[in-house]
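Here's the structure we're looking at; comments come further down.
With one protein chain held back, the other chains of the complex are shown just where they sit.
Here is chain A:
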């Protein structure tokens, strides 16, 4: 984590002092190397033994799940950065009014926003912190460090500037609200427990009496803040707009990395701090999970923009993941099974998502990316390979066997049935079937319709984009056929559960 923050700060310095033409060539290796380096350090840490007490004076818990989440986040951000390298996605000058002369000037001058790289590094650092914090205050810091750069990044799309800036604005305002909720909830919980340390909150649950209302209000407010981040209904409204407006590589990072980090935090708050309170939060979470799955699946059907559709699909997937969060059991073994299922799901979903957005970046027409669904008609005829890979990602989202998505969903459902949440699984299955409808609709469009005469062109992929798509497809296939090694890894990471 320190490596990432260090790299981010160096990135800022580069931005300040290096001449413009050199900036990109410094940033790219710096960003990639530090991400890879951090990943290697995570592996060393795993080999060297997972610590059993919290680090940094109890503020950060470097436990099995945290290391797994870190690994996943780092891999996802590495591939997202590979997408960023193709700097056609970002505006030349963010401050210029869309369509104005100033903007045109910047375009002609060949300006490029290299501050993207340090911003991403800060966001990634925030994600790492968010997923591993053992303290509500640190978690809040992580939340902000993660979110603020993302707000900015959303506004940097080169094409469709108004949409992008609107997305940025919306994300910022709603994000700020949710942060405020989180902070407020934190204050209530502090009022109850006298500490913001997750372990102490947990301990206080048994000893402090008479302050239940305060605790419950705090719990609810914290929940709002966290559920906002994962995009669970009824706090999902930002997702489609933001996903649509943000530059696609940033969308890829948000849809994968942020989701992983946010689930890490959700698990920590609800399991570590408030685990003994699950009788109180569980019924509410049932409602939220059901609502999230249904809303995500049904609203996705009406979408005509591929990025919005993927956003709603990610809402539905957040609902599936919530099933895993709810599937707590009285014994540690059952909890470990649920945790490992969630982690596996996050990994496979994240990678497939990045792959899918990478494909989206390649389908272009004169105005940039052709994200309107009707433009995708007949893509299978025009570019069978690309459409085939995208269809494969969609089948993975739909959870068809022999793709990684199937085992992800299966693992979560299995954990839920084992821990007595069968009705949720049935809702999950029904919404999977609904969700299959719109995935299938895209496949129908791509393969069974005649291509439009002036259809979009397929950009020649940069080496980095091609690598991302290949990697994502390979992971989706391999984990769809042989998930065992990664399942073992997730099991191992989950076996000790969270430390406090």
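In this section, a residue touches a chain if its C-beta (ideal position, glycine included) is under 8 Å from a C-beta of that chain, and two chains touch if they have at least 3 such contacts; residues count from 1.
We take it that contacts and distances are computed from a predicted model.
Participant: Out of "Glutamyl-tRNA(Gln) amidotransferase subunit A", "Fructose transport system permease protein", "NADH-quinone oxidoreductase subunit M" or "Phosphoribosylformylglycinamidine synthase subunit PurQ", what name does the UniProt record list for the absent chain?
Facilitator: In UniProt, the chain that is not shown appears as "NADH-quinone oxidoreductase subunit M".
Participant: Write down which of A:180, A:402 or A:478 is the residue touching the left-out chain.
Facilitator: A:402
Participant: Looking beyond the chains shown, say which of A:168, A:251, A:432 or A:465 touches the absent one.
Facilitator: The one listed residue touching the chain not shown is A:432.
Participant: For chain A, which positions touch the chain that isn't shown here?
Facilitator: On the side of chain A, residues 384, 395, 398, 400-402, 407, 410-411, 413-414, 417-418, 422, 425-426, 429-430, 432-433, 436-437, 440-441, 444, 447-450, 482-484, 487-488, 491 touch the unshown chain.
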